[in-house]
Structures are given as C-alpha cells and as structure tokens.
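Only a single protein chain was left out; the remaining protein chains are all shown in position.
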Amino acid sequence: MTRTRKTTVQVIAVFVLVGLWQAEAWFGLVDRMVLPSALTVFERIIQETTRGDLLPQIWASMQRAYAGFAIGGSAGLLLGMAAGWNRTVASAIRTPLELIRPIPPLAWITLAIIWFGIDDGSKVFVIAMAAFFPVFTSAERGVRTIDPVLIRAATTLGRTRWRLVYEVVLPAAAPELATGIKVAWSWSFAALVASELLAAQSGLGFLINQGRINGDFSLIVASVLVIAMLALLSDQLFRAIALGRYLRWIAP
Amino acid sequence: MRLRRSRSCHPCLSLGLLLVEPEQVTLVPAGSSGLIQLRGVSHEFPGRQGNVSAIERVSLEIDTGEFVCVVGRSGCGKTTLVNLLAGFFRPSRGEVLINGSQVKAPGLDRGVVFQQSALFPWLTARDNVAFGSRMRGMRKRERTRLAMDLLARVGLEEAHDRYPRQLSGGMQQRVAIARALATDPSVLLMDEPFGSLDELTRTEMQDLLLSLWINTPKTVLFVTHSILEAVTLADRVIVMSQRPGRIAAEFRIDLPRPRDRSAAEFISYYGPIHRAIES
Partner (left out) sequence: MREPFTESTSDPRQLVAVDRPRSSERVLVSFVRRHQAAALGPVIVAAIGIGWQYASSTGLISPFLFPAPTVVARSIGTLFTRGFPLGVTINEHLVATVLRVVRGYLVGSSAAIVVGVLIGRSGVLSLAVEPIVTLARSVAVISLLPLSVALLGAGELSRTALIAYAVFWVAVTSTIAAVREIDPLMIRAGRAQGARGVALFRHVALPAALPRIFPGLKTAVGLSFTVIVAVELLGAQVGLGALIAEAQRLFRTDMVVAGMVFIGLVGFVLARALDLIEARLVPWADNLRQGQ
C-alpha cells in the first residue's frame, strides 16, 4: 500500500472515531453529563484557550515536567555513561539502583512532600525519578555496547579524553540514548499529570481537579484530551529531532 | 477406483467418507497415485509496475515414482512451481493436476520440504513429525509411534525430544523430511532443501533421501541450484529459463543408482545441462 493510501486510511479512522463519539453523545449512550459530546469538548478547549487560562496552565505544567526531566535525565545520563564505561562503577551502583527501580515514580511523592513540602519541589522530584531510569538504562547500554574498535580508532587518531567522549562516545551511543530519552519524557509527563492530580495549585492536573470538584466534566474531558495531544506532539517532536539531527547516519 | 480420504476433518462434520470439501476426495485410478500433470500453467505476481510473470505456459508430466529435479537460475520460477503443486495458491492460467484432479489447496497427499526447514520451534522433533498425523486426527499413541519410526529412519531417534533450535541444520532438514513423509504422501515436493547445508552434510542428505525413496513409489519434484545434486538424484532433469520461467530443456539421466559422482558418464551430463541453463 502506498504512503498516501496509508495516511488516508488513518485519517479516515480518526474522523470515524470522532464521528462515533459525537453520534454516541447524540444518542445519549453514555451519560452526557460525564462524557460530553465531541463538539462540546472542542468548544470548551477553544474557550479555555482564548478566554480561560489554559495556556498558562499548560505552561506551568510544562515547566515542571521539563525541570524534572532535565534533572532526572542528566543524572541518568551521567551515571549511565559512567556505568557503561567502567565496570567497577557499574557494579557499585547497580545494586542500590535495582533496589529502587521497582518503585513506581509516583510513590515517591509521599517522601517528596515530607521533604520538600507540597509545592513544586515535590513534583519535580517525582518527575526526575520517573525520567532517571529510562535514561540511565539506555545510556549504560549505549556506552557499554560501543564497538571497542571505534574507541581504539579514535585514540590512535590522537583524541584527548573529553573530546573522545564528545566526538565518539556520544554519537555512538546516541541511537540507544534517543530511545531512552523518548521513553523518559513520556514517563515524566505521566508522572507530572499524576503528581498534579494529587496536589497542585496550577497546571493540567489542577484543571482536572477543578473540574472534578465543580462537577465540570467538559473541563475534565477537555483537559484529558489536551494532555493526550501534548503527549502525542512531544513524541512526534522527539522522533523528528532524533531522526533528524543525530541519527541521520543510521539507515531508517 | 478407490475413494481416498486425504485428510480427516472435525468428527461432527464428516459423514462416512464424504468430507465437507468435496475437492479433498480424490478418485484415484489404482496404480497411478502420484501422477503430476501441469498443463499450460502460467502464473503472475502483482509487482510495482504491473504484473510480473513468474512462469509462462509450463507443461509437464511426471510419472508415478519418478524423481525429477528442476534446475535453473534464481528467478526462473522453480519455487513458484513447487508452491503451485503444493497448493499454496492457484495458477493464473492453466491446470495443475495431481492424480487427475486439480490442486486447489494444500493436502496431505503432497509432502513439502522447504529450504529453511520450517520446523515449528515450539514443538520437539517428534511432535513436529507427528503434526500432520495430529491434524488428521490420529490418536496420540499411534502418531507418536509413527513419528519415532520415521525419526529412526532418518537416523534421529535419540534427538526426538530436542527442539529445532537444539539441532544442527542437517538434523533439522532430516526432521523436515521425516515430517513430510509422515503423512505418507504420494508426492514429495522439495524446494532446495539442502541449499543451506555444507557440502559434506549435503552429500549425506542426498544419500539419505535416495535410500528413503528407493523402496517407495513416491513421486519427487526436487528443486535445486546444483547441477551436481540434480544429476546425483534425478531420473529426469528439467532446466528452466528465467524471466519468464519456461521449460528450456529436459534431460533423462540414464544411470543406475547408486551413482558414482566421479564416473565419466556422470560428468558427461554436466556440460549439456550447464549450457542449457546458460542459454
């Protein structure tokens, strides 16, 4: 099947889905109070964007998500690369990390609230925990499985330690890293939403809570949809960046 | 004439010997089981720019018990021939007949051995061989006995509870042959079965195949790249040309078996066949 054919089928599918949703609301299959019609929700989204404060809330959420992602991701990157490079470091940190890994990121919110209070700090901490492990795992694997021939070739070409890292190690580990970073972002985003639902004064999770308190279901559904869209968008963005800049040398 | 039940079906669907799909009932003139007939067979595949002709107007008749090798370059349609005979799909034009009736679907009267053994990785060697019998509805004890018997004939009795991944390439192909033989087919279709084996194993397998075949009236259609293999095994060698696939030449190998691969008469077949392929 050709590419255009494929896209057409998929676009039609989405329209069918939305159509079904609207039809369902029209027939009142699901309580219209709880699941408003597609049109109502779209209207609400537009309304919140223009007259409401949807954009500032999105911005607040994004800031937290990004902060946590950056912190957790950098930590994961540094530790992961160190572990991948040096076997001793790897065995040293592996056990403590393996003990912590099975704990879902959101579970940390409890400790985080005690430590950092109910403000942004606790949420950023949770998000950082969520971002850490995927990046750590992929960085470690990416560095560990670098073909040693590449390293040897680079050193014979007279590369100093740091340039070696920059010019050889990072690009070689990039494909693996890219996957990890993508996963880390989606986990961070999920952790963001969850932690905002739990305790927040702003952001998308806060909006959902507002909707819940006020029985404002169109706001809830609108927020859920906006969150999903943002997640999709950032996923596409990552894909484009990864395939564009760093991975052009890999055949698709 | 005898009505042969070529495959069992769900018990509640069968009424005596009448099967749900009447095409599976083959009226076989006694003594002519395993007769292959291709009449003006052409087949096309959809390609990027229109249809690609795989084979064109192929007519061929293979007698019961004959061992025929098909040789030719890649793309000459050898595999398509096997697939058509096996019944995986129907020809675009022409008739494919086994024992006088059209081939419409795969059946247990034709055993197939593929180049990549195609053994089921989730089953042991024994269960792989017993698979066809299981599909037929044979009871466990019987089919296990049958499977073990066949594995013994290909020399793999001890390996019966090993999984394909634990077997070497040669051993896998032996299991594949045993599996194909398990349903007692009148026709054996083999598509470059020894192609991925090393030279020594290949020779062993050729000898094994001949020893299995020599006492049974099975018709064999064997596709290969190797002229050496073809002359070793076949009563007749069919050379196919490529694009589109047509029968270019036919050679009768009039040598008694077992054949001496270093004998002058053996080697004398080489030249003509090679030339026929090249032309």
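Residue numbering begins at 1 within each chain, and the chains themselves are lettered A and B in the order written.
Note that in this section contacts are C-beta pairs under 8 Å (C-beta built on N, C-alpha and C of every residue); 3 or more make two chains touch, one makes a residue touch a chain.
It should be emphasised that the depicted structure is a prediction, and the values quoted were computed from it without experimental measurement.
Novice: Pick from B:37, B:116 or B:226: which residue touches the chain that isn't shown?
Specialist: Of the listed residues, the one touching the omitted chain is B:116.
Novice: Quick one: which of A:23, A:78, A:157 or A:232 touches the chain that's been left out?
Specialist: A:232
Novice: Which one, A:103, A:150 or A:240, makes contact with the chain that was left out?
Specialist: If we include the chain that is not displayed, A:103 is the one touching it.
Novice: Across the whole complex, list the residues on chain A that are touched by the chain not included here.
Specialist: Here the touching residues of chain A are 1, 6, 9-14, 17, 30-31, 34-35, 87-88, 91-96, 99-100, 102-111, 113-115, 189-190, 193-194, 197-198, 204-205, 208, 211-212, 217, 220-221, 223-224, 227-229, 231-232, 235.
Novice: Just checking the interface: what residues of chain B touch the absent partner chain?
Specialist: Counting only chain B, the missing chain is touched by 7, 86-88, 105-108, 110-112, 114, 116, 118-122, 131-132, 134-136, 163-165, 179-180, 183.
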